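The other protein chains are all here in position, but one chain of the complex has been omitted.
We just call them A, B, C, D and E in the order they show up, numbering each chain from 1.
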């Protein structure tokens, strides 16, 4: 949790900085309070442990009790969690906790919709590196909670040979060869292709994963047929809730969706404070 | 720029971490390249200096030339910037630069749409604290570029007395009084109200700004009439592109919109790399 | 407390660094001890929670019991706090705790003297940005404990238009106008003036606060009369314990005093260790 | 300079944080300016390189030209340095640069006065660990510029066996013995004594330095005579500008003065900005 | 280089901290000098860019010219690099640069010896996670320079199912299945086995890599035969320069060697300084 703690501490410093002056001025010290987190719309719950951690880092004596587990499908009005402790602490943690939780639930909920759209096919829905700078770990976690899978975490933990790499290397096959010689044996080699000729070359070069980038459905189907299970196939580009079912029907193994993280809407959650 | 540099450095470490293994394996060293950032849809440009800084922090010898100033209205296909330098450096900076730029343009573009919806009224459109943890400074900057104004930066630089504070203090007037005695004389005192009685009490307590929270249009109009310019008025709650014009028509001075930052969609921008 | 903890941790690392070698060499492990913090002169107590936190961060098992609340007026010889725990931990925390506490008490005590000098007038005594780099938050807190008020925390949380800004903007009125268009509506606009003409211009430009900078008493009186309550007035420059009563008598609302933080003498406090 | 840079960067973040809003609102971009640092009273100059570094860290293109070297004796009205560059950058660096420079000059100037008071004797004037948390390195540097010498930097780089250590160890001699066995051979062993009996014991235990703590002049003289050059002698406690000459006359080698750093007044320096 | 810069800056702070007092006391300012790095024994060069970076971070004006490229085979007496610049800067950078360079050369040299011992076989020599805390990235780089390959960077970038995981999961097959469902499709699944039965189970579970842990040569040969190229094979445990050739002869694909990083001896390199 050390990495997560640093994210939360920085978020708290960003918001509270030199002090919550309204609370300091107005709220008597040592007043205890009770609060609830309430879902204002239906959603997939993701990030409840992170939200809890925000309160605890503000004040270790706050007690945070979640009523639902991660991944639960919530309805509008559901009480997500009960929180008790020092009133000022609850007020100071509120916004950071909600900002993180609303975003994570938004991503999980959107992922679940994409996942549902491909139900009945074997296609995995995966995220991309199009995440919020500083929050990638949390966002990729939310994708998993929503039923999706993760693509690589960054440039360091997987090989993805794109057009630009192929050009710079002087050819697809040589690029695959260099990658295989260089990277840990634990990593597969993925190659981006845009034409069937490139698919064929990637296949003969021994690519473990072939990305079918911005292909139309017809070409994608032919690529899948050509590959015939000899490598994993990943569809990429132009994926939306409208198009994903058609893409899945081509038989690709994996569909990567940037929108899961770069364009998810925050879910509506609020904190009600009583005494 | 020290604060911004730290955000960018952390984002780069998040993405590159121990190294861009694909580029290390595949791209020959000391190969120079040229790249362009391309707008793939119309948008308000925001964050071009931040994007430039990403490339420079990866490699100080990269040259980044923007073709448009901040706030420019871009059309699909516009070349935003030309970048030249070491090919590996361009590839390593690409994703972080785009993740920041796409988000900032998304916020500026959405803000401009809200701003346009209230054109002809005197209403200011302002943001909230519902920002991405760690990126608040950049997001609030993007709101300004889009024609909006900023609300407070955090809990530390303004007073906003909410329902919970009033309850804890034992009354609205006493809360205002305590705040005035406590906080710097440079800050105004804002009070959240939900009824006309509260508006009247806030007014007589000398609140500098009265937030009209989740009021319907009729009540809002009556509140504005009641206040009669003796304090600033801020509408909050339930604001969308559909409702904002009606809200502005009530004569409020300021309308705060959480969606500007918590639900803006990333704009579509890509980097094309040549040689 | 995250921000404060970082200040304390850095202070401890500065002092202890790779280890308290004298204690490691000389003091047997697991020896418990009792200590007292003693005021060696009369003073206003400020920073007792910070001092306590130093001991706890060195060793969470140390028990620190304050005998006086913040703001208490102490006499020479008063025992401020009782501390019990591991002897080595007490010795390692001692200097950092005292360095912070002595400085904070010094500021609070000096502030109280200034405050006393204006007793009977309505003038507020406020601090400036002339604080110790890295300790501003603690020093401004000590000013409040001493009965003073805070001016802005930094360049980011308030507008203060000075001579240089006016020159750069091309005039006082245009500077005020630009500021009002730019900054959050939660902030007042303060303008520095040196002549009555400038006072008049600031007033007509709608400045919320007018700083009367380095004016003699006669000019200050005339400025206060001219402003007639239409904006707040702040006297600045040449303020000392000798001059402040005369300044307050001019009727200004606020008097800012750099000396509160840049020239306060550390109060004499020592730690006595028994067994 | 990495350590110093971190101090300055944190100070800048403390003051500027999310931005100098007055300057952003009011000062046109890309306006260049010239500024001067002016001494408003006589002082010993210390910290000019640190002040210069503040400007450079805000904006590497600022040119800072010092007119005096470190240690120079300045008169009121002296121009200390000329600075040219982007106006906004100068305004943003001003306060942090001055806060550091004024403090360092204050310490150097006070040290010089103490040093002068012992002129003609062989006594060294040294500082203590009673420094500002976070700024010890800069403050001890200023002491050296003022003609003083440094005592240890912290608990980690020298042995100072105090009363509490002696008690915990069960005797002065055993404490010295343990220290000698434990610490690097590069360090001398200093022991605090309050009576002539302790002095005699420290001497026979082979202490390299004997601190004469809070002794009256008569006892101090007898201690110096007793020691007779067989170890260094350090006077401590109750040292002021009034008492130090008498202390030096006892023949002690070293006099440590907490006031050098804990109670130095900031020197009056201001920045004038032209165009 | 941001990650590497942080490692170097921390190493410099560790060594220089508040200042190189010998140099400050003894060496005149602004004295320039020339230095050479000399190999005192034969070795594989690794880390020359890192060594250069240390000098540049101490002082950007230092000029560092390497005479050999990474991976060069050096003989005793070879001049590795010429360095010119401020004498004090060279002295301050020396130890940190050498500490890093000597260690990296030691690892590369030891790796080359292991690599040589398996020459003529197809076996790859790879490192482990038994690296120096804080320096893993540099050490794994040195392994590559020495002709080895890298295993995973940490717990986050590859799956390695060990005995303990199998026990906790309730069986090898279920563990493989869970891992495949959970982790990015870019990662292969590696399973540790100690018996031929486990090898068979791992094979039928579809493990991409089968680790043969602490097997004797006979069992290893039979495991390789059993697997027959259907998954990669990795030998682990009990690998030394004496045993590795025999292990490679069994036909395993990969041999992992903890000693490459946890027990490499520092190469003897010194810096000679002239004027």
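Simple rule for what comes next: a residue touches a chain if its C-beta (ideal position, glycine included) is under 8 Å from a C-beta of that chain, and two chains touch if they have at least 3 such contacts.
Computed from a predicted structure; not experimentally measured.
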Can you pull out the displayed chains that the omitted chain is in contact with?
A, C, D, E
One chain isn't shown here. Among D:14, D:78, D:139 or D:157, which residue touches it?
D:157
Can you tell me which of D:190, D:213 or D:268 touches the chain that was removed from the display?
D:190
For the chain left off this view, which of D:126, D:202, D:244 or D:260 is in contact with it?
D:126
Mind listing the subunit D residues that contact the chain we can't see here?
124, 126, 144, 149-153, 156-160, 182-188, 190, 209, 232, 234, 253-254
Absent-chain interface as seen on subunit A, which is shown
2-3, 136-137, 140, 153
For subunit E, which residues lie in contact with the unshown chain of the complex?
7-8, 10-11, 14-28, 31, 33, 87, 91-92, 95-96, 98-100, 102-103, 129-136, 153-162, 164-165, 167-169, 175, 178-179, 181-183, 187, 262-263, 265-266, 273, 275
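The rule is short, and it goes like this: only the chains that are shown with their structure count from here on.
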Contact-pair count is greater, between B-C and B-E, for B-C
Could you label the subunit C-subunit D interface same or different, taking same to mean over half of its residue numbers are used by both chains?
same
With chain centres taken as the means of their Cα atoms, state the distance from subunit B to subunit D in Å.
44
Touching two or more other chains - residues of subunit A:
16-19, 153, 156-160, 182-183, 187
Chain contact topology under the given definition, line, ring, star, complete or other?
other
Pull out all the chain pairs that touch, please.
A-B, A-C, A-E, B-C, B-D, B-E, C-D, D-E
